[in-house]
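As you look at this complex, bear in mind that one protein chain is not there, while each of the others sits in place.
Moving on to subunit A:
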Amino acid sequence: MTETTQLEAKVLLLEHDAAQYQVLTEFCQSVGLMAFPRSSADALATLAQNKDLGGVLLAEDLPCEGEDGLHLARAIHKLRPELPIFLRRTTDRPLTPEEEKVVRHRWNTGDLDHLKAAVEYSIFSLRYPTRLVYGIVELTRSALAAMFPNALVVSESPYVVHDRIIHGEVSTLIAIESTWCRGYMMLQTEESALRQGLIQGFSYAGIGGDLNFRELNHMLGETTNLIWGAFKNRYIPPKAFANQQTQVPIVINHEHKYISFGSQDPQLCIRYQLSDPFRPGLPPLMIVQRFIFNLHWSPDEFAEFDAEAPEVGPTGELELF
């Protein structure tokens, strides 16, 4: 059996009962949860400040603007539905269907075994092998040190998140495919912090030009490429290459609404307008479609394919075998 790492996760702890607070603090430590204890008044502000949470522990009887904790649960769920909420029940009243949807797990005071099972199920549902996690940290630190040779690179303890909010404005995305996984790796950072680091001389002299946002994108893109290559060389066996295609990092800068697929070629763009036939004066909804054939594009091969393309079958029809 593969040894797996007990990763940590950050949780918002919303508990006003002193005894339960103590119990839950110890519980969190025992199962690898980093608790952020907050009052109901601070809960939403804390959510706004922490975009890398794993869940929320909430007491039903938490005072909240004259109502109970479920009022806060609804507000949290509306803002961050991906965060599982674990509700400590303090009454016998049945939850409404809406409350059932908002609360992922309910547990009764004292039943920590139930809570632990729920945390394992909803927060730590994927287990990551220890050697993989620390291998990734090692090769990433090495790649960062190569790209930013004058910076001190320190890695924090790996943890799991359920939030899907991107950190900062600049991010990259690259496909990861092996015999044992298929997915993506992202790097995310703040544009201003990256620029400041380069001004401070983290990288090679003269690299990054005038440090405009495209130059910063390039830096993060190449860093991604270096990590991806090292990952591939270490974790992707040759037999996986048969089905593997070339990848280049996709760079996204949200601040500038910018996305690069690494190619200078024109993208095929089609705009679709959806308007209300009964209200022609209203502005239409515009949907923009783009095709980016950045990794391979051959009109000649398309022509060959098109000449012998199989007829496309009907859609929406039932085919019985």
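Quick notes on this one:
Convention: a contact is a pair of C-beta atoms (placed from the backbone, for glycine too) under 8 Å apart; a residue touches a chain by one contact, two chains touch by 3 or more; residues count from 1.
Convention: contacts and distances are computed from a predicted model.
In the listed set "Acyl-CoA dehydrogenase family protein", "NAD synthetase", "Cellobiose-binding protein" or "Two-component system response regulator", the entry agreeing with the UniProt name of the missing subunit chain is "Two-component system response regulator". The omitted chain makes contact with just one of the residues A:T25, A:T90 or A:Q247: A:Q247.
Contact with the undisplayed chain is limited, among A:L44, A:I166, A:I207 or A:I259, to A:I207. Against the chain not shown here, subunit A presents residues 143, 146-147, 204-209, 214-215, 218-219, 221-222, 225-226, 228-230, 232-233, 238, 241, 246-248, 261-265, 294-295, 297.
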